[in-house]
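Take a look at the structure below.
With one protein chain removed, the remaining protein chains of the complex are shown where they sit.
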Amino acid sequence: MRRQVTGLIVLIVLVAFLVLGVMRTHPFGHPDATAMDDYIIENAQEETGSNNVVAAVLFDYRGLDTLGEATILFTAVTGVLLLLRASKRKEETS
Amino acid sequence: MLTKIVRTVANQLIVFIVVFGLYVIAHGHITPGGGFQGGAVIVSGVVMLLVAFSSQELKKSLRERVLSIMESSGAIIFIILAFIGIGTVFFYNVLVGTPIFGGIPDFGPGPGDFWTGGVIPLMNLAVGLKVIAGLSAVVLALALFSSGEEVEE
Amino acid sequence: MMEHIPLNFPFLAAALLVGVSLYIIIFKKNLIKLIMGIAMLASGVNLFLVSLGYRAGGTAPIYTDVPEGTMVMSIPQALTLTSIVINVAVLALMLTMAIRIYRHTGSLDSEKSRKMKG
Partner (left out) sequence: MDTLITHSAILIIAIPLAAAFLTIPIGMASKKARNALVIVSLAFVAFLVFALARDISINGIHIYTLGATSPGLAIPTGFIVPVRIILEVDGMSILMGMIWSIVALAAAIYSLSHIAKETGQNRFYTLLLLMVTGGFGMMFTGDLFNLFVFLEITSISGAALIAFRTKFADTQEGGFKYIVVSAIASLMVLFAIGLLYGQYNLLNIGALAQVIQYTTPDKIALALLVIAFTIKAGLVPLHLWLPDAYSVAPASITGMLLITSHTCMYAVFRVCFTLYGGVLDTPVVGWIIIIFGLLSMFVGVTMALRQKDVMRFLSYHAISQLGYMWVGVGVGLAVLGNAELVATFGRDAISGGIFHILNDAMYMPLLFFIGGALFYCTGTRDLTKMGGLAHKLKWTTILFIIGALCISGIPPFNGFSSKILIYESVFRFHPILTIAGIIVSILILASFIKVFHSAFMGAELSEYKAVKEVPKSMIIAMVILAAGIVFITLFPSLIVDWTIHPASDALLNQGGYINAVTGAIP
């Protein structure tokens, strides 16, 4: 019971926080500051030669993020295969 | 294992799914899509095969060892592509302006040329290889484990 | 009438989606439901991120034969893409551990499968 009340309080506080936060964000569809994105949309074709600006951001401007993202996928695959492995070697069992 | 109808249809459909996935990967720099998306498309085909056939059946053609090496090599190609820019800066797009994928499109809307983007198409291919191998391995390993088999080392 | 509808509706939707998923995470005992809650939390955050970059009347930030006009911001889309892949990875690992826990304890109830206390 006590846990439920604590949980409820945490939930209400967090949701109130988030709603308050997003209410004060810029109106939807009309961002205030766009300098960085405008630069990328203007220059992506010339600097990277890619017509797809999102691809230019992913693999050029924010390439390290994508390398990290690929690494995370690699990590998860390695982790899954590690956890599902047989805990005894084949030669030991036979 | 599902009925013969499902298996036959799945066998035919997988070709189209793989072709579409490869298209999405290869054109990542000019149309919506890229390595992750195209890879996910192909893995959805693998999942379809997994549903149509059993995981034991699929294991014969997709070895986990092979998938592991494929995934590692995809990752290694990606990081090498990042490393070749280190003459200037890590992740520098060295291929822009060279004959290989070096074309620079005119500013503004246009039909898009395949030979553009520098290292971006190559990175898309590397990521695609990685995603296909990695996610297939995960799906296959989970399916095998639920049917009581553990992954070999 | 139209002016009274808050323009921030997509942001609010994202916040509420986060709220619902937090409810699931805090109150549900089943591990699979917990994992679903985290997946929903991720969707809420992704929805928030991608709607931040929208510009009224904008097209996708890809130069095709579509006539020139405003384009929506491209960085939030790239960030969302990254975040989606990250969440796929996290989900795969969480499900694996849930399967392992089920194998060991025979239960997916977080109260029953709990061994460690204090």
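Chains: A, B and C, in written order; residue numbering restarts at 1 for each.
The rule we apply is simple: a contact is a pair of C-beta atoms (placed from the backbone, for glycine too) under 8 Å apart; a residue touches a chain by one contact, two chains touch by 3 or more.
Please read all numbers here as calculations on a predicted model, not as lab measurements.
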Inset, instruction - Tell me the shown chains the invisible chain touches, ordered by label. - result: A, B, C
Inset, instruction - Touching the hidden chain in the full complex, which residues of subunit C are there? Just list them. - result: 18, 25, 31, 34, 38, 41-42, 45, 48-49, 52, 73, 75-76, 79, 82-83, 86-87, 89-90, 93-94, 97-98, 100-101, 104-105, 113-116, 118
Inset, instruction - Please give every residue of subunit B in contact with the chain that is not shown. - result: 65, 68-69, 72-73, 75-76, 79, 82-83, 85-86, 88-93, 153
Legend entry - Chain not shown, touching residues in subunit A: 17-18, 20-22, 24-26, 31-37, 39-40, 43, 60-65, 67-69, 71-72, 74-76, 78-83, 85-89
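Definition applied: only the chains that are shown with their structure count from here on.
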Inset, instruction - Have a look at B-C versus A-C and report the one with more C-beta pairs in contact. - result: A-C
Inset, instruction - Could you please state the distance in Å, as a whole number, between where the Cα atoms of subunit A are centred and where those of subunit C are centred? - result: 9
Inset, instruction - Find the geometric centre of each of subunit B and subunit C from their Cα atoms only, then give the gap between the two centres in Å, rounded to an integer. - result: 24
Inset, instruction - Would you pick out the residues of subunit A that each touch at least 2 other chains? - result: 45, 51-52, 54, 56, 58, 66, 69, 73, 76-77, 80, 84
Inset, instruction - Provide the list of subunit B residues touching at least two other chains, using ranges where the numbers run on. - result: 30-32, 36, 105, 110, 112, 135, 138, 142, 145
Legend entry - Touching residues (chain side subunit B, partner subunit C) in the complex: 30-32, 36, 105, 108-112, 135, 138, 142, 145-146
Inset, instruction - Quick one: which bits of subunit A touch subunit B in the complex? Just the residue numbers, please. - result: 45-52, 54-56, 58-60, 63-64, 66-67, 69-71, 73-74, 76-77, 80-81, 84-87, 89-90
Inset, instruction - Under the touch definition given earlier, write down the residues of subunit A that touch subunit C in their complex. - result: 4, 7, 10-11, 14-15, 18-19, 21-23, 25, 27-31, 34, 36-37, 40-41, 44-45, 51-54, 56-58, 62, 65-66, 68-69, 72-73, 75-77, 79-80, 83-84
